[in-house]
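Left out: one protein chain. Kept in place: all the others.
Here is chain A:
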Amino acid sequence: MAEAASPNSPSLAEQYFVKEKEEKTDAGPKPTEFKEVENPKEAATQEAAVEKTVEAVDEKAVEETPTASEESSEATPPAEEQSTDPTSDAPEVSSDAVTEQSSGNTEEENVGDQVSAQETPEIKLETAPADFRFPTTNQSRHCFTRYVEYHRCVAAKGDGAPECDKFAKYYRSLCPGEWVDRWNEQRENGTFPGPL
């Protein structure tokens, strides 16, 4: 019993503390980036030899053909529940399906390439930080304040001032689109209730 209370047993807070390898200090000026447009072609060709083709495509394949996912049922845990039916003729079916998949895959690639050539959106894991002014569960004011801040910033610094962009990001992160639309409308009509 005594060793249970030994000094190096972790406290409750330590026990529950989220251990993060991937902990990123988002508050900092340069957030870690997920430049993730992971070239679909490359991934596909590498894994074509292995029978795990499915896994590479499965995100895209979920919508179209969940046929080939039988064999990958243990390889890809979350995405497919529908793949759990153990068909008796699984081998033939799956080999067919894999070729089917890979053909579908090439189409996908082409589309993917065109798209990524056109545009490579870059996902930064970054959002409005926790604001000490709004420590409560209710964040309605937070959203509203950020919206007002942005428009005051634009009013002061002129349209498209780069220092206002962060406020725009914040209010878009926090406010439901419906609210923003309504407020935009109100601003156009001059009936916006906030201090602008």
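FYI, a contact is a pair of C-beta atoms (placed from the backbone, for glycine too) under 8 Å apart; a residue touches a chain by one contact, two chains touch by 3 or more; residues count from 1.
The rule we apply is simple: contacts and distances are computed from a predicted model.
A single chain of the complex does not appear, and UniProt lists its protein name as "Cytochrome c oxidase subunit 2", one of "DEAH (Asp-Glu-Ala-His) box polypeptide 34", "Cytochrome c oxidase subunit 2", "Trm112p-domain-containing protein" or "Methyltransferase-like protein 5".
Shown as candidates are A:P162, A:G177 or A:G190; the residue that touches the absent chain is A:G177.
Chain A meets the missing chain through residues 12-13, 16-18, 20-27, 34-38, 59-60, 73-74, 77-79, 81-82, 84-86, 115-116, 118-119, 121, 123-130, 135-140, 142-143, 169, 172-178, 180-181, 184.
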